[in-house]
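A single protein chain has been omitted from the complex, and every remaining protein chain is retained in its original position.
We call the chains A, B and C, going by the order they appear; numbering starts again at 1 in every chain.
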Amino acid sequence: MTETLIGNFPFVAAVVLMGIALYILIFRRNLLKIVMGITILSSSVNLFLVTLGYRAGGIAPIYTDAPEGPMVLPVVQALTLTNIVIAVATSALILSLVIRIYRHTGSLDSKKSRRMKG
Amino acid sequence: MSKIVRTVANQLMAFVLVFGLYVIMHGHVTPGGGFQGGAIIASGVVMLIVAFGSGQIKKFLRERRLSLVESSGALLFILVAFAGIGTVFFYNFLVGSRIFGGIPPTGSNPGDVWTGGVIPLMNLAVGLKVTAGLSAAVLALALFSSGEEMEE
Amino acid sequence: MTLIVESGYEFWNPIIWLIAFAVVMVIVYFFRRRGEEKYKKGEEQAQIFLCGEEVPGAEQRQVRGGNAYWGFFETLKEYYDVIVRPHTGIVNDYVVWFIAVVAISAIILFVVELVG
Partner (left out) sequence: MATLIGHSSILIIAVPLLIAFLTPLIGMASKKARNAVVIVGLAFVAFLVFALARDVILNGIHIYTLGATFPGLTIPEGTMVPVRIILEVDGVSVFMGIIVAIVSLVAVIYSLSAMKGETGQNRFYTLLLLMVGGTFGMVFTGDLFNLFVFLEITSISGAALIAFRTRFADSQEGGFKYIVVSAIASLMILFAIGLLYAQYNLLNIGALAAAMQYTMLDRIALVILISAFVMKLGGVPMHMWLSDTYSVAPVSITVLLIAASQASMYALMRICFTLYGVTLDLAVVGWIIIAIGLLSMFIGVTMAVRQTDITRLIAYNCVCEAGFMLVGLGVGLAVLGDRTALGTYGTTAISGAIFHVINHALFEGLLFLVAGAIFYRIGTRDLNQMGGLGHTMKFTAMFFLLGALASSGIPPFNGFASKILIYESVYQFNPILTIIGILVSIITLAVFVKAFFSAFTGALLPKYENIKEVPKTMIAAMTIFAVIIIIFGLFPGLIVDWMVRPATDALVDQASYINAIMGAIP
């Protein structure tokens, strides 16, 4: 039991992070905290992806100082990097929008920034 | 910030730039690449903003220049991709040629930069774009929070 | 030329529909021509008549969009009370709905798997 838990610890961590992120996104009304929630969600997905890429006994695909042996195809690492780049763009955009909303409404509460409803 | 901080930030910026460029140009042989190197340089810009204040930095990091660099980085990337269209889009046409055309050696070696074909060029393009883009974003956010606007 | 949409049940051809429409319009025109021809433009018979009262201006006369279908909304008041309440406009609630749909459809899928 403990061994499987330790072996699967990164997956557990990813799920816990996702839970935290969804908790924030549901219950926190502060717009900045929503941005944090999205960033944490993104990190949890990144952690999940990187964990998938672990191959026991594989060698990192870097030719410099590489020992002999089978190299790992770095697909998930590429996916993770792409997702990090996208997450940076997303959070920069959301932050600028939050600042503009703050300028217009003078509040960071998502309950207050609902001109449109119904 | 105090004079000490400003002086140190000034001196450190040179090292940040060198390290960022190193990460960009060695992206195909060591961990790193265009985005990572660009982010390092942009973090140097953040350091300058913290030390000198966004109003001071705005004077020499003009938005027009930044967007010019950003566009040309993206343009370089996509043009390199287009250059392979004689065979297939994104085709690595530089492999085996004089420029970046070496075959990477296996085994224990210090790393050969002169390999990778178009990948170093693309790293350079991405590095330019990310440097300019992230600096502009950070600068815009800093200006926003101090109540100024970036000029259009 | 296949101008017909087959639905496997019936068919739909707008050309036939247009021909039928044109025939109906001809008949309508025929009836219309038999009517009175006294109407003249620009005279007082083209004006609005409100029991001799003074006609209000355009601003007051216009029926606004918000007032349309008053009876419809009055009849369906209970339905609309229920249906408008979830449209809160708060971004957190949108996330709740997404997670709810994921959860409900996952439960349906697994229940069907266990039963079937």
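Here is the rule we go by: contacts are C-beta pairs under 8 Å (C-beta built on N, C-alpha and C of every residue); 3 or more make two chains touch, one makes a residue touch a chain.
Since the model is a prediction, treat every value here as computed from it, not as a measurement.
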item	value
Chain not shown, its touching partners among those shown	A, B, C
Which of B:5, B:18 or B:75 contacts the chain that the document leaves out	B:75
For chain C, residues in touch with the removed chain	1-5, 7-10, 12-15, 17-18, 21, 57-59, 61-66, 68-69, 72-73, 76, 79-80, 83-84, 86-89, 91, 93-95, 97-98, 100-102, 105-106, 108-110, 112-113, 116
Missing-partner contacts on chain A, residue numbers	18, 25, 31, 34, 38, 41-42, 45, 48-49, 52, 73, 75-76, 79, 82-83, 86, 89-90, 93-94, 97-98, 100-101, 104-105, 113-116, 118
Hidden partner interface residues of chain B, rising order	64, 67-68, 71-72, 74-75, 78-79, 81-82, 84-85, 87-92, 152
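In the analysis below, only the chains that are shown with their structure count from here on.
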item	value
Chain A-chain C separation of Cα centroids, rounded to whole Å	45
Chain A and chain B: spacing of chain centres that average the CA atoms, whole Å	23
Complex interface listing, chain A residues touching chain B	62-68, 81, 84-85, 88, 92, 95-96, 99
Contact footprint of chain A on chain C as seen in their complex	84, 87-92, 95-96, 99
Of all residues in chain A, those that touch chain C in their complex	22, 25-29, 34, 110-111, 114-118
